[in-house]
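Note that this complex is displayed minus one protein chain, with the remaining chains in position.
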């Protein structure tokens, strides 16, 4: 598992780095025990039981008194899903103020997949190896053409904010995300889940490693309770 | 100005349509007057003065007891800025579940601009007509190539959620946005503003027309107070 | 059931009045169907099934595109629990700017209860009738003494914001609450529930009547899914 400050590599060029963290299971216990005017200096077994009780009964607020700041590099289409989560803070690289670098997501052959089944009940299967390689090549050359056009537009003096229109959503961006454990669990329940798109799920798995290390009792309860956020 | 329910056309293929609205200046007055246990059935001049007082003194909560539901069609790069506004509700077209249609934003010649000045103090000037037309043609053919690749990938059986990686951020999407007047004014203060990108500003102008019609006293106070949200 | 605009009486002096509403099941369906670029003018059976699917799979955002504005009169101790729900808008009577009227909550004899069992697993039983009456009398005279002191302080020229310090949390206040169905269901799941205090539960029951009338399919799904908010 990752140490705080560690960066976990994700996809072909991305990462989830824990930039700062102030989070432990004790903060959950103390937020709950203030109901009784009580406070602990360290966790014991009864406190672990209290965390499980809070998770099971969906008492969510005690899980909010902590802090994770992630630094993330991900494709735009992943970032778009991520930033729909409103309880948390984002700052992202700007395509208005800086030239965007030439880095794009090309799926590994095993991630070049086809969709099987009906709307609402899709499953995915990998394409055969040859087809997958052809797809990868096609995606790469499309990215190259688009980025070439972007450079041409910039060279012609077109403003960055206009030129970026031709850049595809496979482009990598980077952003900070600050969030508390309650909101993080909500994210994990939806994004490290079977229904999530593979490409955001691997990011959610990385974020979950950081979470599990900082708050092992909380994380264990989250898993035991079926990964439903309190 | 637009009637509720009207759709205002924006850019080459977009719109801002007011899908539902329950908003008037009286709701601001009554939310404020509940402080005194009072309630009015209709606005008078003193009530208009109260709205101006609330705006000036930044008493924001009375401006929250109303509702606007917009239906919007806009390019992805505009939508990305829009969805960073967290106090409000979004549902958007999905590129995982449906094939995305072949509609892209091509700037009008007058909007093909170059950036002048230093970071933090940019201004924009249009390119000469010939250059602008060349840029427009270049953008269009880049879109066509990217969309062609998208179709090829779909035809090869690649899942929609993977194939979309090559689609550029000039692509049109559509979404619902539900918001109250306080959050809407915050959006307008930032997006119908000199520092905003032209393409989101024209959407914000359209949304502001709908707002001004539903809540004229509130809108007038907002403008008079320098367009700072309370 | 209550008509929109109706006021439902709660406790001895309170009410839950639906001051304004723009909410129907169709808005849920359309917010979900925008994923596919589709839109309906009226609900059919498949749409009702879609609402149930969204509720079961905890797709919460489509339930946010609607609006309820309640006008509520309730004791301070109920209001304090209510206003901990952060996704929604409040404006309340002020004890700084107006003299607070002499209205207090005295529990009905059947609500004068004793606590049985251990922390975390309390149940409640009514006191015997005689004891309950004595309790009611005791509470009433305590309120009378406190309110008498409040009046004395005001008469001595003490500022309202200082004098109110002696007023008990059984005092009635009134407030507006604007909320969407998703946040309302979260409130109902916690407050119209066995673990909630009786006095807020009866308010939540009244709010739920208004909700059920405006959005019957959504409400039915909420109940069928075990009253867990999506």
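Going in written order, the chains are labelled A, B and C, and every chain counts its residues from 1.
Keep in mind that, in the parts below, a contact is a pair of C-beta atoms (placed from the backbone, for glycine too) under 8 Å apart; a residue touches a chain by one contact, two chains touch by 3 or more.
The model shown is predicted, which means the values in this text are computed figures rather than measured ones.
A.B. asks: Touching the left-out chain: which of C:34, C:50, C:111 or C:217?
C.D. replies: Spelled out, the listed residue whose C-beta touches the missing chain is C:111.
A.B. asks: Among A:7, A:114 or A:180, choose the residue that contacts the chain missing from this document, as touch is defined above.
C.D. replies: A:180
A.B. asks: What residues on chain C make contact with the chain left out of this view?
C.D. replies: Within chain C, the residues that touch the unshown chain are 75-77, 80, 83-84, 86-87, 90, 95-97, 104-105, 107, 111-115, 119, 124, 127, 131, 134-135, 138-139, 142-143, 145-146, 149, 152-153, 156-162, 164-170, 197.
A.B. asks: Can you list, in ascending order, the chain A residues touching the missing chain?
C.D. replies: 20-22, 27, 30-32, 34-37, 61-62, 64-67, 69, 71, 89-94, 97-98, 101, 174-176, 178, 180
Just so it is clear, only the chains that are shown with their structure count from here on.
A.B. asks: Provide the C-alpha centroid distance between chain A and chain C, rounded to the nearest whole angstrom.
C.D. replies: Averaging C-alpha atoms per chain gives centres 35 Å apart.
A.B. asks: Could you tell me the distance, in whole angstrom, between the mean C-alpha positions of chain A and chain B?
C.D. replies: 26
A.B. asks: Where the CA atoms of chain B average out and where those of chain C average out, how many Å apart are those spots?
C.D. replies: 34
A.B. asks: So which stretches of chain B touch two or more other chains?
C.D. replies: Chain B, residues with two or more chain partners: 90, 97.
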